[in-house]
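Not every chain is included here, but those present sit where they belong.
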Amino acid sequence: MSETYSYLGPSGTFTEAALAQVPEARGKEWRSVNNVGEAFDDVVSGRSVAAMIAIENSIEGGVTSTLDALANIPNLRIVGEYLVRVQFVLVARPGTRLEDVRVVNAHPVAYAQTRSWLDANLPTHGHIPSTSNVASALALFENDLADAAVAPPQIVQHHELEVLAENIADNANAVTRFVLVSRSTVLPAATGADKTSIIAELPDDRSGALLELLEQFSTRGVNLSLLQSRPIGDALGRYRFVIDADGHISDERVADALLGVRRFSPSVIFLGSYPRADQAPVEYVDRYDDEVFREAREWLRGLIDGEPTA
Amino acid sequence: MSETYSYLGPSGTFTEAALAQVPEARGKEWRSVNNVGEAFDDVVSGRSVAAMIAIENSIEGGVTSTLDALANIPNLRIVGEYLVRVQFVLVARPGTRLEDVRVVNAHPVAYAQTRSWLDANLPTHGHIPSTSNVASALALFENDLADAAVAPPQIVQHHELEVLAENIADNANAVTRFVLVSRSTVLPAATGADKTSIIAELPDDRSGALLELLEQFSTRGVNLSLLQSRPIGDALGRYRFVIDADGHISDERVADALLGVRRFSPSVIFLGSYPRADQAPVEYVDRYDDEVFREAREWLRGLIDGEPTA
């Protein structure tokens, strides 16, 4: 199989920084793509062994194109999670001064995250949207529609640009969460600090359906770290839910919750069990321990087999 | 093994009428005992193959001595359920007239159930309690403390008594529910109209514990026909619960609910799965069908084994 890894490029994006965290990807070919669709095409076609994709930003929320692609393209699996701290610089063609800047090129998300700084320091600036955080800077070399660009700090490692200002993001703690997506159905081994991701639709026929879906987890002591609704797309008011649950499918309580979800939901997609980026061990109360599940099954089996209960 | 059946006697009791409904007991030895403790002693010791025991009355509620014995004596199993309509007659020594009656002998439960009739027709009567519905009548032959007795209609088949009044129970629809109890751990086959009985204690450490116990059934679509609290006995406010659930342990949804109860409860006693006396088929909604459970397990197994999900 190919040893290529796809990522939202070009060189210098946060996605590339996420891919740089993957030990298996070192020394392999990295393929820069233009959008989520291309990245998943690479994976589905086998052109790449995996693709690194942004899935959630601590300021902007879930990346909807990623969430919808995961819901609509079959046979994708998340095999890893990575966090990248989001920070921006304002860059310009060499020789440009801050007071010369009248139009700023920026990806809409980056623009939203630096808007306060820009409004305070460039109160009359105009905005041209770009398709990526690096494209904004590259446009400076292609035409002179903009005078400066909002870009990731690592941009200066790849291009001859002048940094007019650093740390211009409004929120110094912004983080983007990335996932590595492959077609492999072999599950990463449980580490004790794992996540399990699914996408589930709700049955139509009753109110309180979301409540019932959530109870599948709560009654097994499984916490959720993400619950994001996405429209199914056929009508207003019909949603599927992207869910990140603490734990690995090989944990009994997670497996039992998944069984409950599968029985309940008209459509459930298993996106994978994989190590958490923060490596925080999953916490749960004793009565949801694997051993409790196994002991109960043993007890039930004995009852059904007619064994004396002593 | 012994082919003897124990029942709360003597001949003529409602319990005997319940035992008469058991095809397997016909032509076998029937052993009359004085109380629930003796009946269960017979079963535990192997003296009897099974004992017929009243467990609930539609007017008086659960028979607490039975419920507590089932909780405290290990290795008992309910293998069948039987209903007997409760009706009473007022009987006396031959020659007695209703207007002569000043003192009535009656088991306290029977007395409570005929109290309105007695108050209306014998407004100044006194009451002597007896230990059983037949002992009340037999006492008429032993001494003359009482002038009449409240007894089951079938009493006149066994003893020379005058019926002073019939149908004297206040509620014409009163029914007593009996169970046949044995030591056999072989489960009666599922009939589609079954009950599963358990006794479960609640964990101490949290409020809402009963709610969580009940959710083990509701989240699997299993209805309960009985929920009776009984004191554990060591302190006020500590209870165990006797539960009758619709369905058989070989039904997937019942088995899964039992697994949940076993994981949750510090002590759970399985009392058996057996055909319902009323033969009413268990109703449940489609999504709790056996096939749904099996399909979900198959799906989970495929995920864990790393099978392609196609």
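For reference, chains read A and B in written order, and residue numbers begin at 1 within each chain.
Note that contacts are C-beta pairs under 8 Å (C-beta built on N, C-alpha and C of every residue); 3 or more make two chains touch, one makes a residue touch a chain.
Because the structure is predicted, anything quoted here is derived from the model rather than measured.
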Subunit number of the complete homomer, 2 shown here: 4
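Assume only the chains that are shown with their structure count from here on.
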For chain A placed onto chain B, the superposition rotation in degrees, Cα atoms, nearest 5: 180
Centroid distance [mean C-alpha coordinates] between chain B and chain A, Å: 57
In the complex with chain B, residue positions of chain A that touch it: 74-75, 185-187, 203, 212, 215-216, 219, 249-250, 255, 258-260, 262-264, 270, 287-288, 292-293, 295-297, 299-300, 303-304, 306-310
